[in-house]
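Got a structure here, written out as structure tokens. Questions coming.
For this view, one protein chain was removed and the others were kept in their places.
For clarity, chains are labelled A and B in written order, and residue numbers in each chain start from 1.
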Amino acid sequence: MRFYFFLFLTALTALCRANVITLCPSCEINDFAKAIQSAAPFDTILVKPGTYASINTIINKPLTVIGEHYPIIDGQQKDEVITVLADHVSLIGLDIRNTNLGSLKDYAGIRIFKSHYTQVFRCHLRNVYFGIYISDASHTTVKDNVTIGADYAGSDRGNGIHLWKCDSILIEGNRINNHRDGIYFEFSKHCTITNNLSANNIRYGLHFMFSDYNTYIRNTFRNNGTGVAVMYTDYVQMYDNVFEDNWGDAAYGLLLKDINSSIIVGNTFRNNTIAVTMEGSSRMRFENNDFIKNGYGLKIMANCESDTFRRNNFTGNTFDAATNGVLVNNLFAYNYWDKYEGYDLNRDKIGDVPYKPVSLYSMIIEQMPYAVILLRSFLVDLLDRAEKNIPGIMPDTFQDATPVMTIIKR
Amino acid sequence: MLKIAKYVVYDILRSKVLIAYTLFLLLISFSLFGLESDPSKSLVSLMSVIMIIVPLVSIIFSTTYFYNAYEFIELLVAQPISRNSILLGEYFGVAVSLVVGLLVGVGIPIAYYAPTATGFVLLLSGIALTLSFASLAFFASVVTRDKAKGIGVALMMWFYFSVIYDALVLAVLFAFNDYPLDKAVIGMASLNPIDLGRIMILLKIDISALMGFTGAVYKQFFGKSFGMIYTIGVMLLWILLPLLASVRIFRKKNL
Partner (left out) sequence: MIEVKNLRKSFGKLEVLKDVNAFFESGQAVIIIGPNGSGKTTLIKTILGMVVADKGEVIFNGKNIVNDFHYRKDIGYMPQIGRYPENMKIGQIVSMMKDLRKHNTDVDEELLHQYDLPSMYGKSMRTLSGGTRQKVSAALAFLFHPKVLILDEPTAGLDPLASEILKAKILKSKQEGRLILVTSHIMSEVEEMGDKLMYLFEGKINFYKTIPELKFETGEDRLGKAIAKIMKEKLHA
């Protein structure tokens, strides 16, 4: 406690000592780069409304840059717009525009490199290649920003918020649109990603690899080209996120590839081609998720094991589940399946016969994809009904022995 | 022609069969919508029922009606009325009655519970199937003279289009699984009005599942305006061709 108080005092004195430099088009200081150059460490630069050119302005000392009514910081499509190379930099309320759009370099609206305790608040980034590019940084806060990818010809776009080898980053309340991947992580740990909206990106809403111990809470990933794909990572926690409207040729709500020992709880998967697809993912816990109106609810490859699925709701999905082989040692229990046709004689609200979520027809499609044209035909209906009465065709390992009779209220 | 159709409609509306059909559809529709809180899900179940019941009732009812009206047709043939008018009049009478039954039995529940594009397409497919199976029924009726045989042919047609055809498609897919079959499958689907009707609805309901995998190919084809026009065009052929064939045969038929 005493330590924190000391820290607070130090900060306060620092603040008192700092100067405020005002930048406006008609002021003595009317150039963004010069303002940064002339500032002393821990100064505050107040940017008045107006348009300021900024061809890769480098911030190499701790500064606070505050925009009033979103002044435009214009990169004029020449280079990056702002690069932060120092710790304790705060960028607040800026309207950052027009990075170079070539793909020779990963041009970013804001680049943060080897910086600690930097903050980006309430900034707007538009017509940018990458939005906010953070590498080799820690304890960065990226909050309440909006980044919209450049709308130029071709599909060559950068990522919205890009993390490379970072630690303890907070990404909160941002809106990310029109980029390649909305949020991209590689080799980044202990991050919290919460309340973001990542939508209409041409590839993934969220994409990470080799990024353990991150937590994702209450984010929405909507209508991204191929949904959300995460790979080669352990100890992920995903709570109360929404994955919706990701449809297309190979779109997923959530693709898990070699993700292990992770927790996926309270999420909603709605209107996705495939809500969740899992490859080589083991020791996963799926609880209290809602799978609503997806083409497939779960697609689990046979190389997944020791996964548990409990108390999830499956409603309105064309296929509740599919697999490409025999599943080993996965547990399905107490889920609600709207296609369950069993009975509950002892009235314990749990069906007396197991539910098998994989239908014969979904197995056929797995082998012969063109057969999807027969979906919902009388023949397929007959096949699936026949299969229910001829046990043995379908794997017994993929079943919920205790399906609940009524939808689980959240 | 329209006068004859008018009398046929009067005649059918007074028979109990059409009323029973309408009530049956009403019962199914309302119970499917009533038991399920999500109307789009009920539409899926309703589709399954409609794809079986509507072609079956349409073809059997039309065939039976044609044979029961045989003497009346004889009477008309001796009047100064062209044979085309007689057959088309009979057809439109039967078709309009069946469509009215469908509109009341399925259209009203859809308008009440699910007045969506999907509901509309479902109703449209139902109407198209009614018209095309009535058309097939007339074809079966003019090529056979015997009532029992005619109904047998009609039943076979229904069974063929509902089950056998799709089984053949599945067999073809199985045999040529390693080849690119998208065009072939679209072609095969065109040769069955029930498949076409189903695909029209699927593109509205199961769009996401269809889009995964090769579904994208179908979606690309059927989902575009060309595909829609193609589907409607082929559906019209399925209505018109059997009807025109029966008109041609009926023109030379001895009564």
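The rule is simple: contacts are C-beta pairs under 8 Å (C-beta built on N, C-alpha and C of every residue); 3 or more make two chains touch, one makes a residue touch a chain.
Remember, predicted model here, so these are calculated numbers, not experimental data.
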Discussion item. Counting the whole assembly, list the visible chains that the omitted chain makes contact with.
Written reply: B
Worksheet item: Among B:I28, B:M47, B:L76 or B:L202, which residue is in touch with the absent chain?
Response: B:L76
Practice prompt. Identify the residues of subunit B touching the omitted chain, counting contacts across the whole complex.
Written response: 3-4, 7, 10-11, 14-15, 68-69, 71-72, 74-83, 252-255
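Convention: only the chains that are shown with their structure count from here on.
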Discussion item. Measuring centre to centre with CA averages, how many angstrom lie between subunit A and subunit B?
Written reply: 47
Item to complete: Using the touch definition up top, name the residues of subunit A that touch subunit B in the complex.
Response: 247-251, 271-274, 293-296, 315-316, 318-319, 338, 364-365, 367-382
Worksheet item: Across the complex, what residues on subunit B touch subunit A?
Response: 38, 40-41, 44, 47-48, 51-52, 162-163, 166-167, 169-170, 173-174, 177, 181-182, 185, 189, 194-195, 198-199, 202, 206-216, 218
